[in-house]
Every structure is written in structure tokens, then in C-alpha cells.
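Take a look at this one; I'll ask things after.
Only a single protein chain was left out; the remaining protein chains are all shown in position.
Take a look at subunit A:
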Amino acid sequence: MTTLTEAPPPLAPGPAATDEKPPRRRGRLTPYWLLLPGILWLLLFFALPLVYQASTSVQTGSLEEGYKVTWHFATYWDALSAYWPQFMRSVLYAGTATALCLLLGYPLAYLIAFRAGRWRNLILILVIAPFFTSFLIRTLAWKTILADGGPVVGALGSLHLLDVTSTLGITAGDRVLATPLAVVCGLTYNFLPFMILPLYTSLERIDGRLHEAAGDLYAKPFTTFRKVTFPLSMPGVVSGTLLTFIPASGDYVNADLLGSTDTRMVGNVIQTQFLRTLDYPTAAALSFILMAAILLIVTLYIRKSGTEDLV
């Protein structure tokens, strides 16, 4: 940027060149001016609430007497020991949903990127189409789909799969609604596009000639996928799984609408603490623990997948 603005126009006459000095100085500040709205936005809606929540989490008191900062860090330990099952459940459900999204999304993204031809844009629109309806409405629709006596229960029942899923503990009796299966289904459904789109983008960028080169070098089609296509799509896999896992682990709508008290995730606990119990310190502490846990998992994950330079 600066080198461009500093280079004088080759044909500019002498006096014009001196006239250009003030705009040049202003030009140097331009990047900062352009950054300002973003920085303000971050300060106002991210940094400030974060500081506020951090202070809330170390307050003690009651609703009637008001809360005071007493550096009461024990709240964290209390919250964690009281709600660790919900934490574990969040990680488990979000992890399962992410894995399912990857399994469902990868073939579809592959198809769109390499095989769809002129249908490519149509399929992409269909992937995004659900966003035209409210998240809540779509989740409520799953309530009908999974309802007792509904099509899914009927199909699973006639295939005698409900007995299997019940034994596994992911459904209860002849119900699908209000079970872990329903919550995971809801999460998978709602976050699937966040998996497909990054996968598609990274697959689409792969040069088709690399597939030809692999074939030419004695790689069978599946080997080509394993050794060339999949490694090259890792940036998409990593960003897709992050975009799915992070919001899914903090989600409470799916567990609220499709689950039961036995499927409560940490998001539901935070919601209850904030809006029903009005125990603000515990709710804030839980939020911070969740944030720390996600950060830890994500860091380990990125390290493990060795894609720092690819993301």
C-alpha cells in the first residue's frame, strides 16, 4: 500500500508533485481509519461484555442485596463440580454432531465440487436454503418429524432399530423425541451447512490435474482420495469442524426443544442460571469455563491435525 502511494506518478509535472504531499500523509493513516469501526465494534460488543462477565463471575451476594466483587473464585470450582455432567454431555453431543456433519457433508461437498457440473450452483443454493427460515422454526419442525408416531419413529420401529437404539441408551423406549438421538440429530441438521461450505471451498480449489497426476503415478481412485484429495482438503475439514463444534457445544436450543432434562447441555444450564435462577456469578463462571474448554480443545485439535500453515 505505502509503496504504491509513495511512488510519484511518472508524468506528473513538478508543482503537482509537491501538491500531493498532504494527501500522502493522510494516506498513511487510511488503514487505521478503515479499521476503526471494527475495533470499536469489538471493544463494545466483545471486550466490554467479557470484562463485565469476568467481574460478575467473581462477585458474591444475592439478588435482593446486590452483588459485589469479592474475588470469590470458588464459584468456578462449585459450578464445575455441580455441572460437569452437562459439560461432558455438551462435548459429547457437539463432538458426535460434528463427526456426523463431516460424514454427511464430505461426500456432498465432494459431489458439488467435482461432479455436479452445471447443477453446482443449484445444489449450493439448496445447501444454504434452510437459512431462509428461522433457526427456531426449523428446530420446531424436527419436533414434528421425530414426534411419537411420526415417520421417523415409525420407520425405526418397523425396522426394529428402536430396540437397538434403546439398548444403546440414545433413545428411550419407543420414543425418539426427548432423547440424546433427537438432540444430536437437531445439532447435526442445524450445523450441517457450516460444515459443507468450507469443505466445498477447499475441495473446489484443488487442481483437477493433481487427480490426473496421481492416477498417472499408479494411484487407484481411492488411493488418490486418501493421499491427495483428503490431505489437500484439510483446511476445509479443520474450519468446517471448528465452525460446527464451537457453536454446537454452546448450543441450548436443540437440547431445549428436542431433548429432556436428561439431555441438558451446558448451554441450557447457563440459560437457566441467567434467566430463571438469576444466579449471575455461577452463570458467568460457567460461560468462562466453557470458553476455556473450547479454546483448549480447539488448540489441541489444530496442533494434532498439523494444519497451522494450512488454515
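What we mean here is this: a residue touches a chain if its C-beta (ideal position, glycine included) is under 8 Å from a C-beta of that chain, and two chains touch if they have at least 3 such contacts; residues count from 1.
FYI, contacts and distances are computed from a predicted model.
J.: Given the options "Phosphate-specific transport system accessory protein PhoU", "Spermidine/putrescine import ATP-binding protein PotA", "Cytochrome bc1 complex Rieske iron-sulfur subunit" or "Insulinase family protein", which would UniProt use as the protein name of the unshown chain?
T.: "Spermidine/putrescine import ATP-binding protein PotA"
J.: Just name the one of A:L162, A:V228 or A:L243 that touches the chain not displayed here.
T.: Answering carefully, the residue with contact to the hidden chain is A:V228.
J.: Could you tell me which of A:D148, A:D174, A:E212 or A:D262 touches the chain that is not displayed?
T.: A:E212
J.: What residue numbers in subunit A mark contact with the hidden partner chain?
T.: The missing chain touches subunit A at positions 207, 209-210, 212-220, 223, 227-228, 231-232, 234.
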